[in-house]
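Shown here: the complex without one of its protein chains, the others still in place.
Naming follows writing order (A, B and C), and every chain is counted from residue 1.
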Amino acid sequence: MLEPIHVALGSLNIATLAPMLIAIVGALSILIIDLAKGGLHKSLYVMIALLFLLLDLGALVDFGGVFLKNGTILGFFDVMLMDGIAILSQIIIVVGSMLFIPLALTSKRFHEYDYPEYFALFMFMIAGFQFMVATDNLIMIFIGLETASLALYTLIALHNRSKSFEAAVKYFTMGALAAGFYAFGSMILYAISGSVEINQIATIMAEDHYRNIGYVLLSMAFMIAAFGFKLSMVPFHTWTPDVYEGSSAALAGYMSIVPKIAAFVVAMRLFEFLVHSGVAWLQVILYIGVVVTMTASNIWALVQSDVKRMLAYSSISHAGFVMAAILIGTTQSNTGLFLYWALFSFTNLGAFTMLWVNRQKNLIAGQSSDHPYEKFSGMVKTMPMAAVMMGLFMLSLAGIPPFGLFWGKMYLIGSAVSSGYTVLALIMALNSAIAGYYYLKLIVFMFMKEPIVGYDQYYFMNASLSLKTIIGIAAVGTIFAVFAVNPLLKVITLFVYNSGY
Amino acid sequence: MELYLYIALFAPLVGSLYSALFSGSPKSQQVGIVASGLLFTSFLSSAILLTYVMSGHTVHVEMMTWMATGDLYIPFGFVVDQVSVVMMMVVTIVSTVVHVYSIGYMDHDKGFNRFFAWLSAFVFSMMVLVMSDNFAGLFIGWEGVGLCSWGLIGFWYHKESATWAANEAFIMNRIADLGMLIGIFLIYWNVGSLQYDVVFAEIGNLQPVIITWIGIFLFIGAMGKSAQFPLHTWLADAMEGPTPVSALIHAATMVTAGVYLVVRSNAIYDLIPNVGIFIASLGAFVALFAASMALVNRDMKRIIAYSTLSQLGYMFVAAGLGAYWVALFHLMAHAFFKALLFLGAGNVMHAMHDELDPFKMGGLRKVMKGTFVMMTLASVALAGIYPFAGFFSKDLILEVGFVEHHYVIYTVLLLTAGLTAFYSFRLVALIFHGEERYKLFGIHPHEAYKFMLVAMSPLLVLAIIAGSFKMTYFQLVMNLLPATQYHVHDQTTYWIMTIGTQLFVIAAILFAYKKYANWSNVPDGSSAMERSFFYKLLWNQYYIPKMYEEIFAKPYAELSRIAWKQIDLKIVDATVDAIANGIYKTGENTRDIQNGNLSTMLRWMVVGLVVLSILAVAFTVGYNAVGA
Amino acid sequence: MAITLTHYLVLASVLFVIGLIGVMRRKNLLMLFFATEILLNATNIAFAAISHYIGDLSGQMFAFFIIAIAASEVAIGLGLLIVWYKRTGKIDLDQMNSMRG
Partner (left out) sequence: MFEAIAFYLFAALTIVMFTITVMTSQALYAITAMAAGMIFISAFFFILGADFLGAIQIIVYTGAVMALYAFGMMFFDTTRNVVEKRTNPRIVFVLGVLAAVMVVAIFVAPIVSNNIQALYPIQENVGNSQAVGMVLFTKYLVPFELAAVMLLVAMIGGIVLAGKKMDKSLTLMKEEEIDGLDEGFEPEAGGH
């Protein structure tokens, strides 16, 4: 017989679960409120979600303080791992979610917001992402990932039109394949190490001096395929434009930020120790992956005729750009990753919200997508302020100083240079220059073309005060990023450095 | 003093934001007045700083730290020293004048408020550029002026040519900026800092090869901004913008940023004289090349633009030969009389209802006395007649060439001086003298507003007297720049040279007057001269724009003509240059990867996996082979 | 002849590849989902085998959670298929072509 196991409650560090539990409790309370009284207005659910996310954020900030004082916090038999990058990425996840949830408060009614379940699933999804980043146990990562993904597929489909179903089915099917890759990759790692925890796997591999190099590389091949899908690296990116086009702009913007930062954190945990141990193969593969992803998606973005698809390709390109940080693998580059993503969140929030407020219900006659470039032509004449805002976000995305993303780009390129990746830095700079073209294309349409008669009725047709506020926040974040960069960097460096990345 | 520094720097920004507030609302005079007033404040602060600097101090502030983590440390500060204060004075004087002038010039334009927002934003960026104490700040200002000039050239965005020109300028500059960015990275990588003082102190310790590359890449940036060959085509096309913009950006400030960069980096260029010679030679070539194109052009503003190009060539000659203070001096003098010339041209354009062909004018001196006097005096200054500003600065460059024994450059510059005089007075003669050909076109010209003329008068005064500051100026900048005096030692040679040059120039003026002052018809392309090879060559700007089109654009257009038509690419076609077309084609051809079919997508994922695992196996086999 | 871990790993990879072929080959979405189940099952065999050969329970745990994940995926996948089918009357993925480029 087995001996009964005695576990001291204190050793569990139940507090490590607090942030995620808050999100889950939020989700459950939304469901319960709906049970008690149906037919409530969506703004109530938005407020509840925001409230719980605020609590969540508070818990995270608290953890941040504890982390800086005592270092990494482990909990629940070391399944939970609250280190600096876990806390940082959770903060980005939660803040990102807080900024995107109010986008539900549109003036027009869309299908998904009629469901309280939408908000519940949203909260479950956030909890899933939080679990995914706050552990280095492959099982836990997998379950967190799937919880979040399954919720996300549903959220996409709830938009309830053919394109969104198509998007959800495509995403789901490819996601199932990627899940298969992930499981197989973990299996190989388990086979050579007898463990499913990344730090132990790393230790055992190092003790073996990478003798089973074939297994290691094969597992990495599967893992790159799995995370390549999540991070939309070429050629695993094909879902991105279709899924962005099919889902509502609000959700598409969300997808371009939050799931990716979660995947980046896991990729950091999984790939960087190998990069550091000098596994040349991985370096080469990541190098090629980064370059191809940046370049190819930039080229495809040029030929798009729909703004949302263009932004989809642009976000692929940005993800490729940031992936370079994992390849470089220094503290500076990892800091750059978080900085870039924090700045990118604000800019992309703005860009997608601008699409969202201009969303009409049915396709414009003669157009096959929601946001063709023509829709914005001559916008400066009918809505100068809106055009300027959109132009601002485009300039920031293009990396024009002094707007937000310029600093992220500069810091990352700088980290590449100071680690000796000069050619990579050049390619990154060159790609930023190419990217300027397609962002400029939208600006050309907005500022230099004649307005098309009748299109101005679509402008801001979906706007409400909350959406305008969000645009304002995004614009402020983008413009005044200059002043935030330094304090932000200090904090991020502190967290990243103390987590050993 | 720091207060004045901040006032000088931020007053234009405040003006810009203030104007931007009103950009949506209809034109209101007060916007222009407030913006001009703020600019004037900035000018006053600069003047106070000038007196302070002249008493031997410099002001250096570190406004904030932008990035300070790990080994990256970029403080952001501003410096007012002997060089930057000169630039500040030039920028603030010219821009104040241009602001006031624009109140009149843009009087009837719907985008009046928007115009001032852009214009003040431009001045702010330019101030950042000249006042920054490090390369990062310089680059930010650099990009900022590029952006603002894009907005200002394309200000009349409903004109397709204006849009095109704006994009052309933007793209050409981006190409050059990339070069400059590489240069800055090289500096940072090798020196570990971007602060001027640190960089210039350390630069000597680097390998010569690296310094050479740094110099070359920085100069590529300068070439783009200062429109040096072969990146010069955008400047002439940029004349599509409103004329005050041309006066401010394309004569006095932005295009001289390249010269400023070279002057500022004199510590770098001093170490690489070979690059310096190249810069000087290119400058001399551009001087002659641009002047020759100005000879036959029939567009008033383009003639002045080519003249600017030519004068920039002069400045680069001086800078390239190590006479940095001379380059800066000519920059200053040139800013005054060239801005004056442009503003005068603006008056003429207004009077002639946007007619630009001087052959269709003539005899305007009767109706536009003020403008006539100003433009004539500005042209005299440009031609370099004693005692006007141009004489002191331009002749000095000739002397530099002579003293440094670069006789070829000297000869080229001398010849260009003659050409300069000729085309300037060809323009004056055609516009103000001779028969009143405009009557054929039913135009009733009128003089500009009084206050516009008054606004121009400071520039006139400076164009006349700027030369007399030479020694004061020299005393000032020799604190920072190599203080080499350029004197032809032999008195006789000196006098022969000076008087000879003067006579040559005066002869060219007289020749121009004789040929054009009594012009009576509007040429229609049939005269013998107009059919001559050289005329055509010059008229077509050496066929360079055409060549760009033939070599780069045409083949691509031919290859992809059919695919082109299916998608409306007109805008992109115009925006994206030849290289982008290639990229675009690639995108078109490969977007089939994304054919929207789920099965294909899944297959791509498997392809990715298979490729990765093949690589894994290959590496393992190779690793084991090596290991065994 | 003893059965070693290698045997199981090879079996798992063969099954995994069968699943891959199914994923690439199937156009009927329902039957495509079958193939994704095969992928996960193949991995499960390998996990159980590794767990057995190194005498560690974590592998069985992983397999256990994979089964849970597979079950959840079925629920969502069928839900998506149902709405799609209600709209179009088909579950053939060649019909899904409204977005491209």
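Here, a residue touches a chain if its C-beta (ideal position, glycine included) is under 8 Å from a C-beta of that chain, and two chains touch if they have at least 3 such contacts.
Just so we're clear, the structure is a prediction, and the values are computed from it rather than from any experiment.
*Asks:* Which shown chains does the hidden chain touch?
*Replies:* Contacts of the omitted chain with visible chains: A, B, C.
*Asks:* Out of A:L158, A:L343 or A:A425, which residue would touch the omitted chain in the full complex?
*Replies:* A:L158
*Asks:* Please pick, from A:F110, A:F227 or A:Y244, the residue that touches the omitted chain in the full complex.
*Replies:* Considering the complete complex, A:F110 is the one touching the chain left out.
*Asks:* Write the list of chain C residues that the hidden chain touches.
*Replies:* Residue positions of chain C that touch the missing chain: 1-11, 13-22, 24-28, 30-31, 33-35, 37-38, 41, 44-45, 48-49, 51-52, 54-58, 60-61, 63-65, 67-76, 78-83, 85-86, 91-92, 94.
*Asks:* If the hidden chain were put back, which residues of chain A would touch it?
*Replies:* Answer for chain A: residues 1-2, 5, 7, 17, 24, 31, 34-35, 37-39, 76-77, 79-80, 108-112, 114-117, 120-121, 124-125, 127-128, 131, 137, 139-140, 143-144, 146-147, 150-151, 153-154, 157-161, 164, 191-195, 200, 204, 207-208, 211-212, 214-215, 217-218, 361-362 touch the chain left out.
*Asks:* On chain B, what residues meet the omitted chain?
*Replies:* Within chain B, the residues touching the omitted chain are 599, 603, 606-607, 609-610, 613-614, 616-617, 620.
Operating definition for what follows: only the chains that are shown with their structure count from here on.
*Asks:* Touch graph across the chains, line, ring, star, complete or other?
*Replies:* Per interface graph, the chains form a complete graph.
*Asks:* Compute the centre of every chain as the mean of its C-alpha atoms, then state which one is farthest from the centre of chain C.
*Replies:* Greatest centre separation from chain C goes to chain B.
*Asks:* Between chain pairs B-C and A-C, which one is joined by a greater number of C-beta pairs in contact?
*Replies:* Of the two interfaces, B-C and A-C, more C-beta pairs touch across A-C.
*Asks:* With chain centres taken as the means of their Cα atoms, state the distance from chain A to chain B in Å.
*Replies:* 42
*Asks:* For chain B and chain C, let me know how many angstrom lie between their CA-based centres, rounded off.
*Replies:* Between these chains, centre-to-centre, one finds 63 Å.
*Asks:* Counting only residues that touch at least two other chains, what does the list for chain B look like?
*Replies:* Answer for chain B, listing residues that touch two or more other chains: 591, 594, 596, 598, 602, 606.
*Asks:* Please output the residue numbers of chain A that touch at least 2 other chains, ranges allowed.
*Replies:* Counting only residues that touch two or more other chains, chain A contributes 169-170, 173, 177, 241-242, 303, 305.
*Asks:* Inside the complex, what are the residues of chain A that reach chain B?
*Replies:* Touch list, chain A to chain B: 169-170, 173-174, 177-178, 181, 213-214, 217-218, 220-222, 224-225, 228-229, 235-236, 238-239, 241-242, 280-281, 285, 296, 299-303, 305, 331-332, 335, 384-385, 395, 400-402, 407, 411, 413-415, 417-418, 422, 425-426, 429-430, 433-434, 436-437, 440-441, 444-445, 447-450, 482-483, 485-486, 489-490, 493.
*Asks:* Which of the residues in chain C come into contact with chain A in the complex?
*Replies:* 5, 9, 12, 16, 19, 23, 29, 32-33, 36, 39-40, 42-43, 46-47, 50, 54, 56, 58-59, 61-62, 65-66, 68-69, 72-73, 76-77, 79-81, 83-84, 87-88, 93, 96, 98-101
*Asks:* Under the stated contact criterion, what part of chain B meets chain A in this complex?
*Replies:* Against chain A, the touching part of chain B is residues 23-24, 64-72, 139-140, 143-144, 147, 154, 157-158, 163, 167, 170, 174, 178, 181-182, 185, 188-189, 567, 571-572, 575-576, 580, 583-584, 586-588, 590-591, 593-594, 596, 598, 600-602, 604-609, 612-613, 615-617, 619-620, 623-624.
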